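With one protein chain withheld, the remaining protein chains of the complex are depicted in position.
Per-chain residue numbering starts at 1, and chain names A, B and C are given in the order in which the chains are listed.
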């Protein structure tokens, strides 16, 4: 009662909100019943994009600090997990849109030209703030989305591009992981030794296997060698640079090491939240990928495809975006370098001490 | 290219839409991060309510005609099924709202007074247009929702209350089912005979059962008698009136008969769509009930409960609404009167002919 | 009470069912907690596959008849819609599997060799019975799945391959559509006329457009010509054959015509269920595609990818399968040939009469 009273209707600006649906079919021709669904689906998408940006912005602020105190980790993780839940939820809206048949869509499709979901500023901002770079987008020279935006919208994208993205900030945060810089920390040589021993054992198993012919043994040993060489890239900065050039990893040598440490020793109290943070980012990438892919399917279903093509340009773009616009692919690829937990070397005693609550 | 070009941003009125989130906590005190989520959740609810009303209005229009041609049934069913899909979908939004903890809610709860979801005009309109009557609402004398609305909103509800609801129109449509009025149609006596024979058989099975004691036989025979008496209400207009007075059925004697016919003979071509229509209405009731119940749970979780009560008044209201605000309970209760398909009497030949395509 | 009593536990064979989880990690080494999840996820998949096959088999039986009576359509559609609901539901199980991290998977992964989901007989049967042909699978010569099956399983697949698939039966059913054979039915010439007129109008709009340069007009007119030529394939059996050779359509000329008729005139009573049947098949393809794609993502996340490849062979296979193993692509591509409903020519009077209930 301390504050001026407010009604639900006014609080939510419902007058404004519920008058924001103008059916072009009605204005310019014959009212098409399903245009309302089309509008509502896209408007709710945009409201949820706003919410996602709200969360991502707050996480960006947290990680912009020169150090992120542990007491802020719980909140940052919870907010990223909320973004994941929202993305997962709105993936289900495609089902609602598909209750509209292609024939129903044709009733108003012509009135919409050239409006297109490609012009969604908020989605582009979201991708950009998370860390999708212009030169990573599959068609960058003649950027299909940038040119379609209004000039103030382009400026907003430009500003996001020149600010540190979540990818940049997470990289910085990973690089700062103190446990990697401890002088006496010989972890990586320990890990390397263990990996080499595992491969040595694998070679012996193959060589001794009586069920394998010589040719099969050769083939298996060759496979093993290739795998071992991959692991070597992890221990050798020069070889690692090659992985970066090939687009296999975008993170720095140090950041990848920190991420691997977090994932392998996730049960240490101080790494529990960082582990969850990484899981949330993997989930987010996966659901955003699904979103693009589902829309690709939906476009095919809705407007068919020209003969001799892999679908409309929209269908094609969305499929390629699903494939290539991953921001956190490094975390997916990192799985290549795990070894079974039973083989993971124990942490040095001093290091473990720092990862736990000493006094409780 | 025949029409003036339009951009995505303008088509969706995004300027207006994305500026409709005013955080009261920011205006009146300290910005509470999660107030944005609270607003977006309710705004997307309202947008979906608008869509549901859009569909329900169109179905109302179809069923307002003095006869509903079969070629309109497919569309009417598809639109009701869409309403069902939307209701099912937004039930999942409760999960998103619950990513906000009670403590986060407390950060801005005081600023919202006395705004409340009870003031949602669109939800009330939806309930009303579907057929929820004022005297059916569990607290009708001192109507908790009506008094909280603005006067123009009250007028809108009043107007909906005095127009035929979907319940009314579906009842009319059922009553018009031509197959019930065929002179020589002896279906109900056939059905009654069959039911009586089934109960007779059941009595014999009980009486002859060597594993049952006399006392058990008495009890079973008593149960059978009660069940048979229930079925008698279906064949006797006076007894049926009793069911209506008890609130067991709201539909008329004729409408219930038609509904039973549709459900039992749903495979007849002309009844396939009517059957789906009834299924959609049952689904809708079920998902609306879940929506109310989930919100009751959410309110308990979010604000706890006063000692000695069954929760807050909000929690309590929602639980009772879940229980009592069913519009299509008749269709649920109708299941009581089905008999196994193997026992359902075949339709008279002449009648069956009318339900099929004669010439194809 | 007429039948011998049965308990829940025995009815469901729970003794057997709940003893079917043997953790290889426990038998051969150290028990890995998450192996249970891995087993349960795959076992529930297989139970649902059994249910899907149960439904598909019953629909196959219905459509195997030389004519499908209308009174069987409601049931067939309901069963296909159930298959769709199941597929949609189990897509969500991927989320459950992903609560297992790659490191948890490593705890037992070695024990599973060479078991793999590729060896699921039921999934292959499902694909085959729906209509996926061997030469349509992206790697058919050296069939990766066939060779991994046991010989009795191979025989089962072989038998399914030599029986009519749902694709075959639906094609037959479409070809039998009586409305296409009516002597005086001039529908296709009507449709062709309408299409040509629409293209003519489009050309005029382009030519008269003062905002377009000559070069732009040339380009637009060229596009229009390409589109028009596509439509011509629909009216000319020779040109249509070209579409089939390119893999654009698999259905026959007649089947495609029938499908187009159903989709364009879906409101006619006799076409309402056929329309729903086609919608269900489109939905099924879309959810099966999502299932494959989601598993591709999951594999990437779970085991990473070798350098210089597009992922593991599993990841790669699943992505290609998502792309190419569509059974009902024809129905997706059909959308290319719709014209706005306002332009669709009315049905001849005599034909319309046959599609409606004459006597009611």
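In the analysis below, a residue touches a chain if its C-beta (ideal position, glycine included) is under 8 Å from a C-beta of that chain, and two chains touch if they have at least 3 such contacts.
Not measured: the values here are computed from a predicted model.
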Exercise. Among A:15, A:70, A:193 or A:246, which residue is in touch with the absent chain?
Worked result: A:70
For this session: State which residues belonging to chain C touch the missing partner chain.
Result: 1-3, 5-14, 16-18, 20-22, 24, 28, 33, 36-37, 39-40, 42-44, 46-48, 50-51, 54, 58, 78, 81-82, 85-86, 89, 92-93, 95-96, 99, 110-122, 150, 153
Exercise. Which chain A residues would touch the chain omitted from the figure, given the whole complex?
Worked result: 1-2, 70-75, 178, 205-206, 209, 220, 266-270, 272-273, 275, 354, 356-360
Problem set entry | Where the missing chain touches chain B, by residue | 30, 88, 95, 98, 101-103, 106-107, 110, 226-227, 230, 233, 243, 246, 248, 263-264, 266, 279, 282-283, 286, 289-290, 293-294, 297, 300-308, 332-342
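Rule of thumb we're sticking to: only the chains that are shown with their structure count from here on.
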For this session: Averaging each chain's C-alpha atoms to get its centre, pick out the one most distant from chain C.
Result: B
Problem set entry | Most centrally placed chain - per-chain CA mean versus overall CA mean | C
Exercise. Roughly how far is chain B from chain C, going centre to centre by Cα mean, in whole Å?
Worked result: 33
Seminar exercise, completed: chain A and chain C have mean C-alpha positions lying a whole-number Å distance apart equal to 29
Problem set entry | Rounded Å distance, chain A centre to chain B centre (Cα mean) | 40
Exercise. Which chain B residues touch at least two other chains?
Worked result: 1-2
